[in-house]
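Removed: one protein chain of the complex. Kept in place: all other protein chains.
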Amino acid sequence: MQKLRVGILGATGMVGQRFIQLLETHPQFEVTALAASDRSQGKPYSEACKWRLAGEMPLAVRSLTVQPPAPPLDCDLIFSSLPGDVAREAEESFARAGYPVISNSSAFRMDHSVPLLIPEVNHQHLELLEGQRKRFSSGGYIVTNPNCSTIMIALALAPLHATFGVRAVIATTMQALSGAGYPGVASLDILDNVLPFIEGEEEKIESETRKILGRPKGSVIEAAPMKISAQCNRVNVADGHMAAIRVQLDQSTEVEEVGKVLASFTSLPQELHLYSAPEHPILVTTERDRPQPRYDRDAGRGMSVTIGRLKRDTVLDYSFVALSHNTIRGAAGAAILNAELLIATERLTAKS
Amino acid sequence: MQKLRVGILGATGMVGQRFIQLLETHPQFEVTALAASDRSQGKPYSEACKWRLAGEMPLAVRSLTVQPPAPPLDCDLIFSSLPGDVAREAEESFARAGYPVISNSSAFRMDHSVPLLIPEVNHQHLELLEGQRKRFSSGGYIVTNPNCSTIMIALALAPLHATFGVRAVIATTMQALSGAGYPGVASLDILDNVLPFIEGEEEKIESETRKILGRPKGSVIEAAPMKISAQCNRVNVADGHMAAIRVQLDQSTEVEEVGKVLASFTSLPQELHLYSAPEHPILVTTERDRPQPRYDRDAGRGMSVTIGRLKRDTVLDYSFVALSHNTIRGAAGAAILNAELLIATERLTAKS
Amino acid sequence: MQKLRVGILGATGMVGQRFIQLLETHPQFEVTALAASDRSQGKPYSEACKWRLAGEMPLAVRSLTVQPPAPPLDCDLIFSSLPGDVAREAEESFARAGYPVISNSSAFRMDHSVPLLIPEVNHQHLELLEGQRKRFSSGGYIVTNPNCSTIMIALALAPLHATFGVRAVIATTMQALSGAGYPGVASLDILDNVLPFIEGEEEKIESETRKILGRPKGSVIEAAPMKISAQCNRVNVADGHMAAIRVQLDQSTEVEEVGKVLASFTSLPQELHLYSAPEHPILVTTERDRPQPRYDRDAGRGMSVTIGRLKRDTVLDYSFVALSHNTIRGAAGAAILNAELLIATERLTAKS
Partner (left out) sequence: MQKLRVGILGATGMVGQRFIQLLETHPQFEVTALAASDRSQGKPYSEACKWRLAGEMPLAVRSLTVQPPAPPLDCDLIFSSLPGDVAREAEESFARAGYPVISNSSAFRMDHSVPLLIPEVNHQHLELLEGQRKRFSSGGYIVTNPNCSTIMIALALAPLHATFGVRAVIATTMQALSGAGYPGVASLDILDNVLPFIEGEEEKIESETRKILGRPKGSVIEAAPMKISAQCNRVNVADGHMAAIRVQLDQSTEVEEVGKVLASFTSLPQELHLYSAPEHPILVTTERDRPQPRYDRDAGRGMSVTIGRLKRDTVLDYSFVALSHNTIRGAAGAAILNAELLIATERLTAKS
């Protein structure tokens, strides 16, 4: 198969770098255009970007010139990780110009006609793309993935919601530094410290999760009726978001059942053998002190959520700890898996 | 006033060192005996102990010989921070020999005749000492303080429980390294990591809090009927335990009321102007990203609990973040305040 | 004595905050004006500044309005910690307008008529102020203190140079995060990492040390003829610069002699009992694993340099490790001690 040609918006940021790293050896995509909203425009990527991932900056992108995030770009589709404030205009203009936009930005996540997609959880939300046909007569469209913490939480809840019904969720997160971008959190703020506030994060978890677990009704998604409480903290960890979660279920069950439902969960991406789909979207560990960010964030090549410490809760029904890689399953990997599903369902092809 | 002469059990540990530091300039106590259960017995303290607090080891204790934790010791009272397994026998033997034992260890916390004391919260539990009269005919007794996380949580709940009734509590902690003692947590376990498990901690929070907030009934304490769920994590912070807390109240109220009740809370230690009592047992901050361990742990000379991010919760009723110094308010400072209350209520005097 | 009224340039930065903290209880100074070169101008200090030190922002400065760093300011003297690029113009304009400028900035450190002062080391360099009389006919002048690492190194070398002569120095530093200001070093850059480069630092250590240890000759300072090699690293420490130092001496001696000369060093500030002068400018420890930043940075209220691991070197003559607090002895405390010496030598008085 001919590789699809990819343009990356926000290419110099932490998530942009992950896109480039993950796509370097991807069989379906090759990076042909890079754009950013900052002062790096006009420079070759090797100069514009301070590479902050392990290993060297891939050779193929070093000489690409960083362009402004506006069409046209020399590519078949767009991956976007622009900051929220500039994403709205840029992503809309690409969709209007006929590009599929697979976005990690928050701008359109709660838009009524935009799927907020986790392929294992709500692939049927792709129906919403019908609604974008009129909006973008060019054939372009926008598909988004959730916030980095939301993806992990929604993935963990999805099989429970499908099987038992989830009535209420209390999540307390301990989130990694890379979630704040680069330079992001000042070292003097996090050394020997925890920050009990992440701007906008709690609201995103509460609203996005309900959309993801909601049902299509007519041309929109009806939010799932569950109650969600999120409290978000930043801890001194490079990668890997963690959340302590309590859930209340509609239907009573045993803790072994809950564990089985989580561990045996698979979905369309596993059936379709999508390239980035992990064999197990959810791994359940019984080691008493796991999951831990440093040891579990790379499970399933960063695409699995690891769940541990599953037990009955004395206030709600069950308690567990979830962990996933915030810039892979929680950002760049999420968008790439979305694109893989769009290809597999024939919604994404090379531009003619 | 003549200073009371203090013996410290577990003198070489992290909490033992805090006792020595806090007592160095205390007007009512002087350290005259040191004991430990480890190999340091027989050595002068300056050799036996690797001093792990800021500043120098106080001169007065350097030449004291570390003794076994068994009576007699040359002192009027005992502060104990022995490990749980050796504390039971040692503390009992001192009480039996006529010493008041003010203990930070877990051994007797849930004992029916032993007060689990936070002077601001349950000073009336000192009634239980009556029950120890028969047990220790020598006049000795045991008073304990709660686990480091429990103290913070119970202090934060106390005024809410008194005013509105607390029905349910969900607490997720982010605890400091010093809580695990020294050497405690290996650096390779916590660098770029969070540990989602602390042995025995969740059970202690759940049971101790209910005892502290319970009521004397006959000669025992009837546990408060509230439901408590605790999930405990270790983070890369030297000192200062933090907890994200949701509460459900018996009685509905407004968030401003909750804030006022917390901020205006004072109790007997403040009335009695006990030396270690903070002016405000609870400080309420409205800065959106506080409390933080590095900046708030020393509030009230380490004896105040700082509460922030108070807001309505979508699942239970209210949500807030609490922080306090785990080896001061949560351990050595707690025991010292207990001793001060015992003096002020004439239960503790120089041995004749 | 009437307190001198102080204006602080660069008041919102890390060193500016230290000035405010150290002056809060200083018997000779009170802060009456604050200025900064950034967007905080026009705001009250409590809003303009994110306080990054332990404890609360002092009450007295909270309502002071942050002003532009240009005369006039309502004060008798100026402490400046402006960034190098804006310091030159601002400091010169204040000196020209008649203010004594006690600067921590690098702009004028190597200026021929400006003393680069460490009161214990080269108080006789204050002679250079004669040369500023003509330049600033207003009576204003500029006195600087060295770079944070240089102060520590020069203080450690001073008694050795005076006694034995120092021929060559090789210093490898491990410097704290606060030296880079706030926000300064990104957390993602320093977690699980060391940075082997600090811009401009090595050059400053090499040139400033030679000026400080040099001799007045006519109206200028003749640099000391020693050779100095500095290599600078940033490590994950909040405060406290450390340096591994080897020295070659002109005159051979025994290691015990070297230790004695270091430990017994005192100078004019100790004789004059200047308020911020530590009893021992240099503390020599024989504990085999000291000095350490967390335990030794506050020695002498942050004004002592701690030296340990003193031993013969196999290549040069002696090897030792030095440590001092980079924003106290290495910055704000250094400037304040300079001002105290200027008062004691009647070069600084209230403006009439």
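For clarity, chains are labelled A, B and C in written order, and residue numbers in each chain start from 1.
Note that a residue touches a chain if its C-beta (ideal position, glycine included) is under 8 Å from a C-beta of that chain, and two chains touch if they have at least 3 such contacts.
Treat the numbers as computed from the prediction; the structure is a model and nothing was measured.
For the chain that is not shown, the touched chains among those present are A, B, C, taking the whole complex. Shown as candidates are C:162, C:235, C:255 or C:268; the residue that touches the absent chain is C:235. Remark: the omitted chain is touched by one listed residue; of C:174, C:249, C:284 or C:334 this is C:174. For chain B, the residues in touch with the chain missing from this view are 14, 52, 177-178, 182-192, 236-238. In the full complex, chain A touches the hidden chain at residues 54-55, 191-192, 294-295, 298.
Panel shows chain C; residues 168-170, 172, 174, 191-197, 206, 227-229, 231, 233, 235-238, 242, 244, 246, 248, 288-295, 308-309, 313-316, 319, 321 of it touch the chain omitted from the view.
Please note the rule applied: only the chains that are shown with their structure count from here on.
Inter-chain spacing, taken between the CA centroids of chain A and chain B, is 42 Å. Remark: chain B and chain C have CA centroids separated by 41 Å (rounded to whole angstrom). Mean C-alpha positions place chain A and chain C at a centre distance of 48 Å.
Within chain C, the positions touching two or more other chains are listed as 191-192.
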